[in-house]
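Here's the structure, in structure tokens; my notes come after.
All protein chains but one are shown at their positions in the complex.
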Amino acid sequence: MTAAKVYTGDVEYFPSVQRIAFEGPDSDNPFAFKAYEADRVVAGKSMAEWFRFSVCYWHTFTAGGQDPFGPATRTFPWDAPSDEMAAAHERQDAAFEFFTKLGVPFYCFHDRDIAPQGATVLESESRLEQMVTRAKALQQETGMRLLWGTANLFGDPRFMNGASTNPDFTAVAHAGAQVRAALDATIALGGENYVFWGGREGYASLINTQTHRELAHMARFLGMARDYGRANGFTGTFLVEPKPMEPMKHQYDFDAQTVIGFLRHHGLDGDFKVNVEANHATLAGHAFAHELQMCTDAGLLGSIDANRGDPQNGWDTDQFPADINDALHAMIVVMRAGGLGRGGFNFDAKVRRESVEMEDLFIGHILAMDNFARALVIADRIAADGRVDDFLRDRYATFDSGPGAAFERGELTLLALRDHAVDHAVAHTSGKQEWLENIINDLMFRG
Amino acid sequence: MTAAKVYTGDVEYFPSVQRIAFEGPDSDNPFAFKAYEADRVVAGKSMAEWFRFSVCYWHTFTAGGQDPFGPATRTFPWDAPSDEMAAAHERQDAAFEFFTKLGVPFYCFHDRDIAPQGATVLESESRLEQMVTRAKALQQETGMRLLWGTANLFGDPRFMNGASTNPDFTAVAHAGAQVRAALDATIALGGENYVFWGGREGYASLINTQTHRELAHMARFLGMARDYGRANGFTGTFLVEPKPMEPMKHQYDFDAQTVIGFLRHHGLDGDFKVNVEANHATLAGHAFAHELQMCTDAGLLGSIDANRGDPQNGWDTDQFPADINDALHAMIVVMRAGGLGRGGFNFDAKVRRESVEMEDLFIGHILAMDNFARALVIADRIAADGRVDDFLRDRYATFDSGPGAAFERGELTLLALRDHAVDHAVAHTSGKQEWLENIINDLMFRG
Amino acid sequence: MTAAKVYTGDVEYFPSVQRIAFEGPDSDNPFAFKAYEADRVVAGKSMAEWFRFSVCYWHTFTAGGQDPFGPATRTFPWDAPSDEMAAAHERQDAAFEFFTKLGVPFYCFHDRDIAPQGATVLESESRLEQMVTRAKALQQETGMRLLWGTANLFGDPRFMNGASTNPDFTAVAHAGAQVRAALDATIALGGENYVFWGGREGYASLINTQTHRELAHMARFLGMARDYGRANGFTGTFLVEPKPMEPMKHQYDFDAQTVIGFLRHHGLDGDFKVNVEANHATLAGHAFAHELQMCTDAGLLGSIDANRGDPQNGWDTDQFPADINDALHAMIVVMRAGGLGRGGFNFDAKVRRESVEMEDLFIGHILAMDNFARALVIADRIAADGRVDDFLRDRYATFDSGPGAAFERGELTLLALRDHAVDHAVAHTSGKQEWLENIINDLMFRG
Partner (left out) sequence: MTAAKVYTGDVEYFPSVQRIAFEGPDSDNPFAFKAYEADRVVAGKSMAEWFRFSVCYWHTFTAGGQDPFGPATRTFPWDAPSDEMAAAHERQDAAFEFFTKLGVPFYCFHDRDIAPQGATVLESESRLEQMVTRAKALQQETGMRLLWGTANLFGDPRFMNGASTNPDFTAVAHAGAQVRAALDATIALGGENYVFWGGREGYASLINTQTHRELAHMARFLGMARDYGRANGFTGTFLVEPKPMEPMKHQYDFDAQTVIGFLRHHGLDGDFKVNVEANHATLAGHAFAHELQMCTDAGLLGSIDANRGDPQNGWDTDQFPADINDALHAMIVVMRAGGLGRGGFNFDAKVRRESVEMEDLFIGHILAMDNFARALVIADRIAADGRVDDFLRDRYATFDSGPGAAFERGELTLLALRDHAVDHAVAHTSGKQEWLENIINDLMFRG
């Protein structure tokens, strides 16, 4: 499922790193997997199929560590050419070298990541088309695939007050232009999904905002994009990615339930699903696994942006996911859901600003892939062990037959409930949380 | 709109406090209103009509300040009788004395606030009926009205794992029994609304919970309550009150958008609206005004639990609302919505544990009522001034005609947006947040 | 180091549970250790010596699950006697049965946990003395030891406005009376430490508080307790336990650095150290390991209350510590510090309110003990591996000799720094965070 061989362009950008191989748990090699073994079959599917890992273009190839208090700390060699398009070519070569050395099957990008914005809409479109043509050739050469495309509707100052929710119609039109071109690019590259992350879709202050109108515009806009995509051959899934805040004070796609409610209300849930990012979940006051569960319950889990935040920091730190517990609870949900379908695990993650060696880019990804690989194996062990699932089945058994089942089928009235209560006392039954936590911890280390 | 005269039962419980009168801004009398003047007309309605203030039974008459680290600090004289029902009678007398001395038109209660739980369902029902009969007589005597009734489905250990979302059907049945009786009580007392706050509807841990099944049960349960209420003459509004957590780690009714999505998905939004509590909003990561705005946008703002949290504390402090800014931004939304209809401003608030004088109960309510009265007057001043509303109208003017209006009507395609963008640049227009904040602050003090 | 045999009083309170044995990682027995092996030597000390595990009396034997929204869900058989002192005897028997079955060497208590408050100071003292006499006998019989004693200065309404920081001198005096008696009890029982947790030492509002005076009173009070203890033979460590809030809006002992600064400023750091609680750390916006590190840096790490909070909840959930990462990073700090000396790992933790079986009390403790045992083994593995420590040593090498060392010794002026800068550029060196995280994760699972 991954590239047969390593790609390098005219320049080899990561000469010190070769194709990352699985070396097993006893290896000390920083450039080897200790747990992720692409072809290893777990619960009926290979690791590669379970995860469909994806590298994101923006953090890894376009952002060098700038933060609100300082500039970039990593100077990328591919940014050397003064001609923007020449640099874009080099960056693309570097990206495909990285993808194929790392051994992931997918990647993701915003329009502006792969093609610099032009002076006009037409020039921007032309540049994107050139880079898409080049990407297509590289995909064919390497076997790499596009997990999803998207448009950057938050960077340019024209979107400072929002894109589809901008108070100025012309800004909405420019958002439309970018989405049109990004959809074309996604279709041309066989993208499996198309993502909307509403970076500026929200407000800085309620006092200068008509939220009702902005939300109606957002729904209208998503519908128009859906119609265009479907009419032009896009058969993949549209995804909305929740985030509660940052850069805006409030963002409309606050969390999974907010997005699910919005999609259903506007009749978009047939074409749209949710792209859950771990760090956005925690910013919204939720566990990562909670957001995944809410989407699974709604049948709307589309894809995952696998990263993590810092529990003590209130902004998007976008760290590589290193926590075995977070990964494990995510994989328990994903395994029960049977996997992500056309979605995948995209690493919307960046190495720390202080991690300035080019090799650190590989190390961050290895950290994350090994972590999720371990989580998959443990989740499978828990399923095979059966105690947790048995407990859950028994816990809800009163609804499987008799009056509980009638209640589920909608056959009881409130009075019938009351009459049942008159005759029955509630059993005082332990929730056994600590016992289940014990089982999970024990199985984590029974490898 | 408020009681014509003060009620006292056999005992006068607040002998040092007389009917609270409006004395105006220069009064130093702790037992007088400085801003709330029930009959003063603002924007076409009296203050009393705008607010429909309500006192809650639980914090004010049943809870004496216990917290997880210590017992009650206020010993209520009405709790003196060893016979539970006798104490309930005295508490009811004290409550009506308090209501009528304070001069609010409404009150609210849980079933267990007014009638102690019996040993059996039947005894609990019987006790509630007795207290409702008594309440009815007191309402008739005083003119007091019931803003809403509700059932306490979180206190009894049988609900430790949830009420309508309990994994055990029998617990759901007991919840049904209580809701049936509480609905009967609400109907008998002419309650304008009936509230569901899902205190234990959520989970302590995802690992022992089937969220999908629990959420389906909750929807089924609400529908059954609605059917019972409508069949038995309840013409008021059903309300769901969001809260993100506490006591549970996660509560299903997380915030307004979650509840709105849930109600719509299950076809409940014709009968149910949202009861917004200020402190619950902030626990969910939202401003109070935000939650009100989201409900207004959805046409589902039902009623308000007016209190406040502490910005530095992560639990429900339920303080009396003293912050003019919070109240003002709430009133701006409420005024634009034309008021709360059948809803009201209920003080789901408690005096601090250290405020142990009986008189402090009055002082807390006066604090809140004066604060909201000032907010109403300032909100009206802002509307009359017009600068804020004019700014908002102008800001969205591109959608009022031409292609922006066509976009709103759904007449444009994505390609049409793109073509508009090719020919038009986005104006670089200030959001003017600081200017609007200046106007609001200036008008706040132009009284 | 642990009790030679199981103790039972007249009644066996946990008949279904025998002495908890180590059965190794493949055991499915809920009542066995999978990782904690008391006598296993790790880095020169037995596990029992590293941890000096302690059970807390209050959560496990006196609190049955009450929370602000409902009463207790666990009814303890030892609370059955209507006579308070008879119940206290039974509770003590149950506690020692529990301690010896679990196999921990230490326990902790507040005065009121073991002896019910009397109607007067004298009666309270007398009751405590009786229970201490009984505890002494049980300690001798079982070999159990007291990790620390303390006084409950937050529960009684007389302390609603604080204990040593109460605005009323008489309340301070009552706090003094309790501390005097609790110190006597701790001395009599050979307690290794004495703890001050300032549950109400803080404020509900700044507007009714003179913080300066209250903080001065707190320092005076701690000094008086120290003087009394030292004069009466207490040779152990006094400990202050930080907590940022709850029940108070703000508590003076906010976090480790606040307490360290306070102790030093008032000359108390010769006798007092810090008792770090994990959940209090996270409430203060810190990682657990951070608080431990700050105390270690100051030479003031005294003891640990090992529990955890919920990352999404803003109150003290006091859960049993189940997270391997939290435990591991704590143990890395503790191992580098060479252990806790006279301190220990006390489980200031409670099973969930829904965990209503008596057996759940054991399961919670097993969960925590196994988790820390695994963490110790992994921390030792990391130390033995050496890569992390080598990296750290190399990272600061410029301060080990030459001008860096001179800087550390205070021999350079600001101008000398400047002159060095004129001639030297800063190397652009990676912080290698992801690489270190990889090493730690790899070693975690190399068992």
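Letters A, B and C mark the chains as written, and numbering starts fresh at 1 in each.
Here is the rule we go by: a contact is a pair of C-beta atoms (placed from the backbone, for glycine too) under 8 Å apart; a residue touches a chain by one contact, two chains touch by 3 or more.
These numbers come from a predicted model, not from an experiment.
Note on the undisplayed chain: of the listed residues C:Phe31, C:Trp78, C:Phe262 or C:Phe320, the one touching it is C:Phe262. Residue C:Asp297 is the one among C:Glu23, C:Glu49, C:Glu129 or C:Asp297 that touches the chain not shown. Set against the missing chain, the residues B:Ala216, B:Ala322, B:Ala405 or B:Val422 yield one that touches it, B:Ala322. The chain that is not drawn here is touched, among residues C:His217, C:Arg308, C:Lys350 or C:His365, by C:His217.
Residues of chain A in contact with the chain left out of this view: 65-73, 154-157, 159-161, 199-200, 204-205, 245-247, 249-250, 283, 310, 312-317, 352-354, 356. In the full complex, the hidden chain is touched by chain C at residues 120-122, 157-158, 160-161, 166-177, 179-181, 183, 204-208, 210-213, 215-217, 220, 223-225, 227-228, 244-245, 250, 254-255, 257-258, 260-262, 264-265, 284-287, 289-290, 293-294, 296-297, 329, 332, 388, 391-392, 395-396, 398-399, 402-404, 407-408, 410, 412-418, 420-422, 424-429, 431-433, 436-437, 440. What chain B contributes to its contact with the hidden chain is residues 25-28, 30, 34-35, 73, 282, 285-287, 311-312, 320, 322-325, 351-352, 354-357, 360, 363-364, 366-367, 370-371, 374, 387, 428-435, 437-438, 441-442, 444-447.
Operating definition for what follows: only the chains that are shown with their structure count from here on.
Fitting chain A to chain B on C-alpha positions gives a rotation angle of 180 degrees, to the nearest 5. Interface note: chain A and chain C, two copies of one sequence, contact each other through mostly matching residue numbers (shared numbers exceed half of all numbers used). As a whole-number value, the distance joining the C-alpha centres of chain A and chain C reads 39 Å. Between the Cα centres of chain A and chain B there is a gap of 37 Å. Looking at chain C, residues 73, 312, 352, 354, 356 sit in touch with two or more other chains.
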